[in-house]
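The structure that follows is given in the form of structure tokens.
The complex appears here minus one protein chain, its other protein chains still in place.
Naming follows writing order (A, B and C), and every chain is counted from residue 1.
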Amino acid sequence: MREAIGKDGERCDPPDSVTTIADLIDWLAAEGGGYALAFADRDRLRAALDQRFVPFDTQLGGAKELALFPPVTGG
Amino acid sequence: MREAIGKDGERCDPPDSVTTIADLIDWLAAEGGGYALAFADRDRLRAALDQRFVPFDTQLGGAKELALFPPVTGG
Amino acid sequence: MTPEIRIQSADFETATEIDRLEKSGGGGISTFTGIVRSDGDIAALELEHYPAMTEAALGTIAREAASRWSLSALTVIHRHGRLQPGERIVFVGSAAAHRGEAISAMNFVIDWLKTDAPFWKREDFADGSVRWVEARSTDEAARDRWQS
Partner (left out) sequence: MTPEIRIQSADFETATEIDRLEKSGGGGISTFTGIVRSDGDIAALELEHYPAMTEAALGTIAREAASRWSLSALTVIHRHGRLQPGERIVFVGSAAAHRGEAISAMNFVIDWLKTDAPFWKREDFADGSVRWVEARSTDEAARDRWQS
């Protein structure tokens, strides 16, 4: 994902219609290019909001950091 | 058990009617004394014939050694 | 009982960790150690993590284990960075009065760690190619056994 998008973090300012993580993913993917590629398969995407795993329907609210990444493979 | 019987092994020559381990236990228990005490609770008795765990209905056959002991508590 | 959690690039001594677990007063100690496999043409394993989140994620898993079983000690160590085949990656060790508790806690922690700690493995091959390791659905199934 990082390789598809070409960066490992950014500040962004989505429109008011973006309220959940799913909304934000859709909004970023609509930009096309690396985002569309990175977010093509939602089953292979995980989200952490302020460093906690959360489902995609979670409200962004006042969270400071959203992390999107592939399923983990540690251990 | 060993403390009830007062020895940790013996040779014995049961009558022909004794064919299984259960028969032998009954025959020994009938002697009374330490055997009756040691074999009072069959649920707390285990048998190994020629060094293998076996159920009480196993035929003695030509086995060389029968061991009777309480449930094991190792590990 | 405060779980011992470490995230480090340096190697660790399994013996030292087990010694600490054995002295915690429990009657049973159970451990799992993960090693970089030597099969194929893998020259090295590169382990990335998400530093801001890693310690919190391992802490959550360890505290959940400590709430489910009565443990006298619990240790979780996970390495990151570049590891050679044969090197240790991860260690989970638990101590409890009874063996069932120690084994279950160890198994719970490694199962959850596999799916809920932010680490990613990249295999670097002898020919210079690299491959990000794919998550396995069997790992999520192993974790979901623990849902109560």
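One rule holds in what follows: a contact is a pair of C-beta atoms (placed from the backbone, for glycine too) under 8 Å apart; a residue touches a chain by one contact, two chains touch by 3 or more.
All of these numbers come straight from a predicted model, not from anything done at the bench.
Visitor: What shown chains does the left-out chain touch?
Guide: Touch partners of the hidden chain, whole complex considered, are B, C.
Visitor: Please identify which residue in C:Ile18, C:Ala43 or C:Ala56 touches the non-displayed chain.
Guide: C:Ile18
Visitor: Any idea which of B:Pro14, B:Pro55 or B:Pro70 touches the chain not displayed?
Guide: Result: among the candidates, B:Pro70 touches the missing chain.
Visitor: Which of C:Ala44, C:Ile61 or C:Ile103 sits in contact with the chain that's absent?
Guide: Missing-chain contact among the listed residues: C:Ile103.
Visitor: At which residues does subunit B meet the chain that is not included here?
Guide: Listed in rising order, the touching residues are 44, 48, 51-53, 65, 67, 69-75.
Visitor: Touching the hidden chain in the full complex, which residues of subunit C are there? Just list them.
Guide: So the residues of subunit C touching the missing chain come out as 13-15, 18-19, 22-23, 25-39, 86, 88, 97, 99-100, 102-103, 106-107, 110, 114, 138, 142.
In this text, only the chains that are shown with their structure count from here on.
Visitor: Greatest Cα-centroid separation from subunit C: which chain?
Guide: Following the centroid criterion, the farthest chain would be B.
Visitor: Round to the nearest whole Å and give the separation of the Cα centres of subunit A and subunit B.
Guide: 70
Visitor: Give, as an integer number of Å, the spacing between the C-alpha centres of subunit C and subunit A.
Guide: Distance between chain centres, rounded to whole Å: 26 Å.
Visitor: I need the residues of subunit C touching at least two other chains; which ones are they?
Guide: Counting only residues that touch two or more other chains, subunit C contributes none.
Visitor: Hunt down the residues of subunit B that sit against at least two other chains at once, touch-wise.
Guide: If we look for residues of subunit B contacting two or more partner chains, we find none.
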